[in-house]
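In this view, the complex is presented without one of its protein chains, the others remaining in place.
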Amino acid sequence: MALLDVEELSVTFSRRGQRTVRAVDGVSFSVDAGQVVGLVGESGCGKSVTSLAIMGLLPRQPGLQVGGKAVFDGTDLLQLDDRSRRDIRGRDIAMIFQDPLSSLNPVIPIGLQVTEVLTRHRGLKGATAAKEAAQLLDRVGIPDPKRRLKEYPHQLSGGMRQRALIAMAVACQPRLLIADEPTTALDVTIQAQILELLKDLVRDSGTALVMITHDLGVVAGMCDTINVLYGGRVVETARRRPLFRQPRHPYTVGLLGSVPRLDAGRGERLNPIPGSVRDLLPWADGCAFAPRCTRRVDACVGEPPELVRTHDARSYRCVNPAPLPGVTPQPQPTEATGPAPAAEDEVEKA
Amino acid sequence: MTIISGKKREKIDRLAELAARDEERGVSLWQDAFRRLRRNPAAIVGAVILTIFVLVAVFGPFFVPYSPKDTMGIREGVVRVGQGLIPGHSAEHWLGYDHQGRDVFSRMVVGARQTLLVGVVATLIGLAAGAMIGGVAGAAAGLGGRWGRWVDATLMRFIDMLLALPSLLLAVSIAALLGPSLTTVMIAVGMVSVPVFARLLRGSMIAQSNSDYVLAATSLGVRKSKIALTHVLPNSLAPVIVQATLTLATAIIEAAALSYLGLGNPDSALPEWGVMLADAQQWLGIRPALAIYPAVAIIITALGFTLLGEAMREALDPKLRK
Partner (left out) sequence: MIRFIVRRLLQLIPTLFGLSILLFIWLRRLPGGPETAILGERGTPEMRAAIRRNLGLDEPILIQYGRFVRRLIRLDLGTSISTKREVTTEFLQRFPGTVELTVTALVIAIGIGIPLGYLAARRRGRWLDHLSVGGSLIGICIPVFFLAYILKAIFSENLGLFPSSGRQDPTLGATRITNFFVLDGLMTREWDAAADALWHLILPGMALASIPLAIIVRITRASVLEVLNEDFVRTAEAKGLTENVVRRRHVLRNAMLPVATSIGLLTGGLLSGAVLTETVFAFSGIGAFLADSISQRDYPVLMGFIMIIAVVYVLVNLIVDLSYSLIDPRVRVR
């Protein structure tokens, strides 16, 4: 059985006098113990809201509705009361956020921000907690941890801050770690170090990791399974290799096509996906990606596409998926301009 | 030639574009603010209160039933303070008489004009003097250099000095210097708000001149004086206008306080709410309504200015604008 099973998770915000916004519209995915799972998509696709909904961290406001299930180790997190949720958060499930500077409290020292987790969930106090905190900082690669404990977030570099946040997250050896764009706010060189650190921590402790990112490079380096999100739904799920070799959903194809590649020729242009995620109810009439899709057919409009499951644990949500190599492409009713040829190149290369 | 990294060049391009669009941005800022103001119920309430107040203040005195200084109540023997007799409302005298037998309703209406006059003139005095000092200091600080810094520092020391005095003490000593009159109250109340306006304008001018779009205009080669006039000053005005609206409220309240200390206008023909309230304190035992009317009028008017000012602040706040 999976460690975390998210089924048909939906999040809607409705405010008086305004139209209802469906940020997450039936997301399903699962995470096995010790596995690294990626949630990939461009900004606005609902990946961060998904993680916050699982953690129960969405800002409490009237008009917020969370539906579906998020079963962690047999209990549905969405049904828990506030207290039991607080017991699980930080102990069994921990989270790392995007911007390490704003995610740390600026007016209390790093040490207290680490020890408060230890005190809350492991009952450690005083010198014992401080010692353990120093060990944690050391483990995440912060030099001179005893001194750092007394320092404030503004005295640390960006990479150090993210390491400190990671130390707080792994303080109780959680079984699941959710990392929401953990490297976006960092320099490229630091990004690699942080990813390396996360990979080591996960491997050593057997913690499962949900990696939320818009950066396919991050996913390619570490995830076992990847879920591609679009407009608040998972549009394609696959293990890493098949996904990169044979993306089926046109959106995945487009995502791969918009990543700059070193082995591409100098004159070749990147292929951005035109448009952006905008709609308030993206899946209301047909496939949300259809307006931007190069493989659009008539069947795309009307009913939202069903989930298609294929062999090797892959599934996608598309009526006209990109063809597998060796299969003759069907004739396309829409003119295939823009990203499509590149996408097919990609497939052929693989 | 200096080498500019791609990222930096991109930033400059973006800024230049911003600067080019600045003209139209300036217009849409006010339009946008006005649109958001209209949607805010607090702003509507404030605006309605103020409209009524201004209409009464401007036209009311032409239509009052009695002269505000006519002591008819005493003449007719209806008001006998010694026996604790100050009649309240009746068909002829809607709000009754005051302790000198004058018609309270007429005095309230005429008082509206005086009160508005005190508030507006005092605020204008504070605004003019404060904006001049703050504007010069801000411009000097923006120009920089030894001179600029010196001018800025000197002016700000002066402002600190004014701030180091409790406002009422400042007002009282000015009032004592000039003797009790309406002008005294205006000047004294106005002086109190000078440091507020000066600091505000200077602060926002410095913030503006450090902003990205000024950097962009500078990088496009626009002259410093032109930037100051066409970009920095107009954009610094928004908080000043908001503050002026809020100051109108405090000016009316402070004028009442000065009147209470006996420094208000002694001329009974031109009553001001603050003076009326101060006079009425003595008769609280006989007829508390005499104090209630002007007090409530002052509170509601001040509330109107505060509501509108706060709503304007919200509407103009760049953090809330999207």
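The letters A and B name the chains in turn, as written, and every chain counts its residues from 1.
Note that in this section a residue touches a chain if its C-beta (ideal position, glycine included) is under 8 Å from a C-beta of that chain, and two chains touch if they have at least 3 such contacts.
It should be emphasised that the depicted structure is a prediction, and the values quoted were computed from it without experimental measurement.
Novice: So which of the visible chains would the left-out chain be touching?
Specialist: When the full complex is considered, the omitted chain touches A, B.
Novice: Among A:Asn105, A:Gln135 or A:Ser157, single out the residue that touches the unshown chain.
Specialist: A:Asn105
Novice: Residue-wise, where is subunit B in contact with the chain that is not depicted?
Specialist: 157-158, 160-161, 163-169, 172-173, 176-177, 179, 249, 253, 256-257, 260-261, 274, 277, 281, 284, 288, 291, 295, 298-300, 302-303, 306-307, 310
Novice: By the contact criterion defined above, which parts of subunit A meet the unshown chain? Give residue numbers in ascending order.
Specialist: 55, 57, 59, 62, 82, 85-91, 94-95, 97, 99, 102-109, 112, 116-117, 120-121, 152, 154, 165, 168
Following the convention adopted for this analysis, only the chains that are shown with their structure count from here on.
Novice: Could you tell me the distance, in whole angstrom, between the mean C-alpha positions of subunit A and subunit B?
Specialist: 52
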